[in-house]
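The structure follows.
With one protein chain removed, the remaining protein chains of the complex are shown where they sit.
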Amino acid sequence: MDHSLLMAILLLSPLVGFLINGIRYKNPTANLSGGIATAAVAISFISSLILVADLIGMPAEARKIHVSFFQWMAVDSFKINAAFYIDQISAIMILVITGVGSLIHLFSIGYMHHDKGVTKYFAYLNLFVFNMLILVLGDSLLTMFVGWEGVGLCSYLLIGFWFSDKEKAAAGMKAFITNRVGDAAFLLGMFVLFATFGTLNIQEMNALAPTTAEASWLGAITLGTLFLFIGATGKSAQIPLYVWLPDAMAGPTPVSALIHAATMVTAGVYMIVRLNPLFIVAPNTMMVIAIIGALTAVFAASIGITQWDIKKVLAYSTVSQLGYMFLAVGVGAFGAGMFHLMTHAFFKALMFLGSGSVIHAMHEEQDIRKMGGLKKYMPITHMTFFFGWVAIIGIPPFAGFFSKDEILWMSFHSPLGSPALWVLGAIGAAMTAFYMTRLMCLTFWGKSRVPKSVHPHESPTLMTIPLIVLGILSVVGGWVGIPEVIGHSLGDIPNLLEHWLHPVIKPIPNLTEAEHSMEWMLMGVSVSLATISAFIAYHFYVKSPETPEKIANSIKPLYNLISKKYLVDELYFGTIINPLINGSKRLWMFIDVNFIDKITYVISDLVRGGGGVVRALQTGNLQQYAMLIGIGIVIALSIIIMR
Amino acid sequence: MITDVLMFWFLALVVLGSGLAVILFTNPVYSALSLVMAMVGVAAVFVTLGAYFIAGVQLIVYAGAVMVLFVMVLMLFDLKRETHSFAAGKISGALKLISVGLFAGLVVGGIVMSQGYFVKENEKSLGAASATQSVNTVAGSQTNLNVVNTDNTKVLGTVLFSKHVFGFEALGVLLTVIAVGTVALARSKGGTHAKH
Amino acid sequence: MNTVAAGMPLGGVIFMTIFIAIFGYILIILARLIGGRRTNNSQVKRDIYECGIPVQEKRETKVSVKFYLTAILFILFDIEIIFMYPWAITFKDFIGSGQGAFVFVSMLVFIAVFIYGLFWEIKSKALEWD
Amino acid sequence: MQSTNFLTEVGLNHYLILSALLFVTGMTGVLLKRNIIVMLMSIELMLNAVNISFVAFSKYLNNVDGQIMVFFVMTIAAAEAAVGLAIAVTIFKRFKEINIKFFEHLRG
Partner (left out) sequence: MGNDAFEITINLIKLVAVFLLIVQAVPILVWVERRGSAFIQNRFGPNRVGPLGLLQLLADAVKFLTKEDFAPDKAIKPLFYAAPVFALIPAALAFAAIPLSVPLEIGGYVFRIQGYEMNVGIVFILGVSGLAAYTILMAGWGSGSKFSLLGALRASAQVISYELALGLSIVGVIMMYGTFNLTEMITAQQGAMKFHAFGYEITSRFLPNWGIFYQPLAAILFFAASFAESNRLPFDLAEGEAEIVAGFHTEYGGFKMLMFFIGEYGHMILGSSLMIVFFFGGYGLPGITVDEVRSWAAGVTDGAAGASVLTTLIHFLSFTVKLVLFLWIFIWVRWTLPRFRYDQLMDLGWRTMLPWALGNTILTALVIYFTSVLI
């Protein structure tokens, strides 16, 4: 089969699912609509499998499938095609999106079974997958932007899915507005890059990128990439635009798994990796990205320690892990960033779905203080969650270990990185281990604090199948990128992912040969840090549950600050949002009422008076109207001809 | 090619004659039948211009479908001869006739005056006739007007389904909307202004 | 090939139309001449057919609006079918040039709209005669 | 102008003038006839006139787009005829009236 058809199926199948479910949203049965939606995404998954198989069959340097459907717009030299291309980077992404996506769709059938708007829900989910695929596959920044906006819209719709609850609707709006700030920066970045290169086509831009680094802060590429990065901070929840993501947990839990953990929030990382030839020549931008990434990783992890809501913990964990990805791309380790993106998609989707399973079992209870000891009620969920846990805290040989270790090592070793970044990353890793263990202990282990009225139970098979699949992936997912140092000592295990990505990733300039001893040492340090903090957490929350409270009381002000999320929301309200609202109010009271309204009144009076005069012409006689048209044409024609 | 010239004048006569008959007949059924005649004539004109498929479509759609509808409606409601088939009103009538006359004069005058322009345009495009766009690369000159051009319809289809594919889809939607709308209209029991 | 016989079909069509028209009228006139006039010229003979009873003056027959609805739907569907012709004739060419999928999908969309319209009509009983 | 050529050399202008005259005929019908259905027919006449010039230009400019426009115009014209007649029939069924003068009463 030719590629254009496969590509069309890949893209259109979720859209068709959206249309089917969207049009017939009034006949809600979860099995039917969910079945349609899951099938749609599964078809996409199959066609992306075929496409990627084709891709693997090609020679390494020519691995690219480019399909152009039609010309979208053309203004002078500015030409945009509705064209899509798959290369090594986007191949990983489409597999993750459609693969994890179909698992989450499957999970949703069980999770949303009793919801009234289930058909609408699946329609939105399919629309999201469609937009995400456009974002990932688009061959120009503008096509990507369409998907970028589209996923933003779907995210908004799904966060506010239960919009009758005011808080949830507000959370949706918060996400949307925060994203808009980033999107504006993304647009600006596009303008700058278009002015520089005269094209928005990603491949052309990558080809046109200069080979020497740009030192100036105000250079075109630095500026453009910085703007793009600000756009990425909006979409991928980095400082300072991360505030929407924790609130986004108001949406249904599978949505959090799909959009706010596995796919959409990684769009920023993906965009940077896809444009890596541009970013690598802007070291200043890279520095900013690395610092912001590292700071976010630590900052979000510290908030995560103090949260009591199971989903909030996971949300801050996501922000923190995204910080790691940005740290990776910031130090030039694009491959490591993609690797962590992939493994993170597996284990974080798994943990979100697991938490969804828990919440489902606990009758919509999200507070971990009211859980505990769920291990015996929900063996499968516990087992899979356990795999996710060991993966995220970086215990070898689980998925998270390989990717996180590679990031930490590169942040130390790369000429763009520094030991300080490694220290931040290691602290973040320790904190991650701590709060994740805390979550694990409070939820599944220890003694039960479940209220009498709630009877936890294992979720239905439909929901556990995705958990099991993702659990397996969390275990083995990291094995495609075993670092050279370990692979070498175990035999000759190649780093598959690195080989795969190698043709499309620009190497880091001035990278020196790695010292194996150093790498082993750093690896040991980070793993032991994580293990130690995990044990501390286990001790705190299982063995002596009263200790944490004591510690919290002893450092009361700091604890309060952290548990109130460093008051960032309040800060934003105080410095930006409220002044804006107040100023707008004043403007309205003064200028609007006194000038603009007056002008419109005058105009409307004039029009009304004039209309009274012209009204006589409206006789209702059709032929008279036609005659007036005719006379008008005659006058116009005679003007043209006599001229 | 004297036959082509004769053919053109003959067809022009038929088309204009039956066109005039449409508005001069007082019986609307005769008007409709002469309109059918005019449309068949227009189809023939299309053939002289080398647009074979369009001529066939003109026959099928206009002469075969649209006018059947008109004739059917006229017969259905049995609308016979009217005593006053033209609108009343001397002044407005005169005004209308004058504007129509002026319009005709201006357009024909404009066409005659523009002679040089279009001819130039014609030669220009003939010089740079591209392979895909050439409906009648040879038919541009008068002598080859009659050659049965095999690729005419295929070129039409190719362009329709590549360049104009969105217009085509939009028309599909339009037709469905109209189909739904007319059924609703035909079923309605009259408007809100039921004064009877 | 010799283009002579292929020629312009238009002349042939016009000739044939005129020829048949003349032929038909000649036959009618011939029949009129041969058939002649009979002496019986009563009113009953010149009346239109009416099942053996005196002709009803009023010709206001109630005709179902269905006929005209059918004609309208015919127009619309006819055009949709006509649109398929250039598609059908170029489909193989499009496949040959590698655009088959796009053209096929665009026609599928068109047909889907068409089917939607058709099933709406069927469902709304616009096509039902009783 | 070249009066000797006018009769024997048929070119683009001939078709355009034919189209213009047909258009004017239809326009007269729209302006002056009283029967709403005949007016609709006159509109069809005008559309046909336009189609002639489309096809003529298509041929003399060597561009098939003109013929596709004709295709589209025909579709629109058929749709317009269908809706126009549906409205006329609905009004006729309700008021037994087909004169354009009567339609003035329908003004809001």
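Going by the order they are written in, the chains are A, B, C and D; count residues from 1 in each one.
Operating definition for what follows: contacts are C-beta pairs under 8 Å (C-beta built on N, C-alpha and C of every residue); 3 or more make two chains touch, one makes a residue touch a chain.
Owing to the predicted nature of the structure, the values given are computational and were not obtained by experimental measurement.
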Taking the full complex into account, find the residue in B:Ser31, B:Thr48, B:Thr153 or B:Thr182 that is in contact with the omitted chain. B:Thr153
Given that one chain is not shown, which residue among B:Val14, B:Ala63 or B:Leu106 touches it? B:Ala63
Touching residues on chain B - with respect to the absent chain: 3, 29, 33, 36, 40, 43, 52-53, 55-60, 63-65, 67-68, 71-72, 75-76, 148-150, 152-153
Just checking the interface: what residues of chain C touch the absent partner chain? 1-2, 4-9, 11-13, 15-17, 19-21, 23-25, 27-28, 30-32, 34-38, 43, 45-51, 55, 59, 61, 63, 66-67, 70-71, 73-74, 77-78, 81-82, 84-85, 88-93, 95, 100-101, 104, 107-108, 111, 114-115, 118, 121-122, 127-130
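Note that in this section only the chains that are shown with their structure count from here on.
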Of B-C and A-C, the pair with more C-beta contacts is B-C
Take the average of all CA coordinates in chain A, do the same for chain D, and state the distance between these two points in whole angstrom. 56
Chain centre separation in whole Å, for chain D relative to chain B (CA means): 6
Two or more partner chains touched - positions in chain B: 53, 57, 61, 65-66, 69, 73, 87, 96, 99-100, 103, 107, 156, 160, 165, 171, 175, 178, 182, 186
Among all residues of chain D, which ones touch two or more of the remaining chains? 27, 31-32, 71, 74-75, 78-79, 81-82, 85-86, 89, 93, 100-101, 105-106
Given the complex with chain C, which residues does chain A contribute to the contact? 2, 4-5, 8, 12, 69-70
Chain C residues within the chain B interface of the complex: 3, 6-11, 13-14, 59-60, 63, 65, 67-69, 71-80, 82-83, 85-87, 89-90, 93-94, 99, 103, 106-107, 109-110, 113-114, 116-117, 120-121, 124, 126
So, in the complex, the side of chain A touching chain D is made of residues 618-623, 626-627, 630
